[in-house]
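For this view, one protein chain was removed and the others were kept in their places.
The block that comes next holds chain A.
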């Protein structure tokens, strides 16, 4: 075919690149006009067909084309360079005039990568990184590129191995990118050497300024001798940040948490260097090449100098199939802010107690998720918790379970270890810990699904118990070891099934999955689930207390038991507080629905029952709990009246519990904060309820809305009159 328009291929016909010459005919080939043939073929195609073939359907036609996919869509804009080499030949990546700007842009692209974009569009849009060998003559740039590459490689590996990143799968995509290179293992020593050189430079600058000696044998980093000292400082803090950042991850990867303490020190040093980087802003903006980007808030470098040596489109043919995500490059200030948050989150992970009780681990992970950590921090917590199939790489899960059941004597028991229920429960616990480290949207979906597995195991344990021991679940006298283990296993599994269910429900609030006219049914279901949870916790407390009495003073860990039992009792009381709030809110909402017709659902296509079924479908399928239905919900709420809700004093009871818990939680700032929030929720709602009662729920001037201003899961009623 005569190719009148020159070369084809992705990106060949657009932008300002010159068209390649037409392909000449060879000895065995001639060019012929295929136009008439194509027209004839097109005339046989029906509307909507891309290819006329038996199995090539409309769906196939739609799926065959991906708009904006760089491999398919040759019309998509790019820089016009067909390759990295062409870009280099056109001087896109010269020796950078301002090394600080290049480093700053790499830094923001690093943060942008973490925030949900591909490496190809971010960190590896840097031509210096793509052709790292070109930077060899420039020690500082070369060492920085090496360590950036080494860190990227380490993070991609750890995230890929941990598989925490479902839904954030762009993070680990590194198709054909040069993530590894010979000699990368020496990146730290190369960086140290450069750091030492610049430190000497800085000392020399200081000496020069005090003694008026000239710098003779050290090559300056920039042209103005008066600015050399400030420039050295600016570069040093950037190098040192990257060095300590590298160390953080290397230390955190050490098995069994052995490097956590050192990692915390490096985190502190990183934060310190970030602070110096921020302070260097004013100096760098005063440099002659600075201030190309006038707006400090949106500038991509501290100096304001426009970045050179970066082009995201060069990797387009290497990228994952599909349209590139619109890349919102962070500003320099926001990137610094991102790293500060990441380091604080990593510090939280590093403060993890490596001798954990499983309950404490679950609580810890829930607290961690309140920080809204990003993928990198979550991955590092996950690999800390589950290593080589063991808790923190040390305790096999059958040991963890035996301790959770307050039966440490079973630790070495081979029969116990091989028991199919124990093996299964161990696997469920591993899966649960991993799920709890994922982003909360995905986490909630997975928690809903694993409820089935936990529900089935609970049922199997119950059936096995009844088969063996009859209906003696609440009878603890005359029990042999086998019965003791079975009972405790059943209660523990039940309790944690309800724990998962309660987390599933509360995450719905954090994800904004419930609309106000659904709050009543959600709080009601939470009330039901939490009641069962508290019941199981109290059974466990009773068992532990009975065990402690029997052990007397003989056991050396007797001192630990009261503390642990105390903690369990406090946790149970806290659940009781949640129950009061849930019940109060459910009844208040139900009363408003009944008396004032507020929060009603009027839909032409379905009613409240369908919404109930959909929201709680996974819980119902898992029978968590059993015998709960929409009709039970309606029976429980249809007679609710504001006056009745006031009389029950749910919120006053919640306040009483929060006051009583202050002593138990005095040493835990997170728990104390939550108590304060719960107190405020209870107080606000108690007052709101009284106001509604006085005015009358059916008063047409009354407007009641619910807001989550004090606690993420428990709303407060806001009462207004129009």
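Quick note on the criterion: contacts are C-beta pairs under 8 Å (C-beta built on N, C-alpha and C of every residue); 3 or more make two chains touch, one makes a residue touch a chain; residues count from 1.
Criterion: contacts and distances are computed from a predicted model.
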Next item on the list: Pick, from "Alkylglycerone-phosphate synthase", "N-acetyltransferase domain-containing protein", "EF-hand domain-containing protein" or "glutathione transferase", the protein name that UniProt gives for the chain of this complex that is not shown.
Entry: "N-acetyltransferase domain-containing protein"
Notebook entry, point to check: Which of A:189, A:372 or A:606 sits in contact with the chain that's absent?
Noted result: A:606
Item checked: Among A:34, A:61, A:482 or A:673, residue touching the chain not depicted -> A:61
Checklist line | Residue in contact with the excluded chain [from A:27, A:47, A:133 or A:182] | finding: A:47
Notebook entry, point to check: Among A:182, A:388, A:471 or A:512, which one is in touch with the chain left out?
Noted result: A:512
Checklist line | Interface residues of chain A (partner: the chain not displayed) | finding: 47-48, 50, 58-59, 61-62, 64-65, 67-68, 116-117, 167-168, 323-326, 328, 439, 441-442, 444-445, 511-515, 518, 601-607, 609-611, 613-615
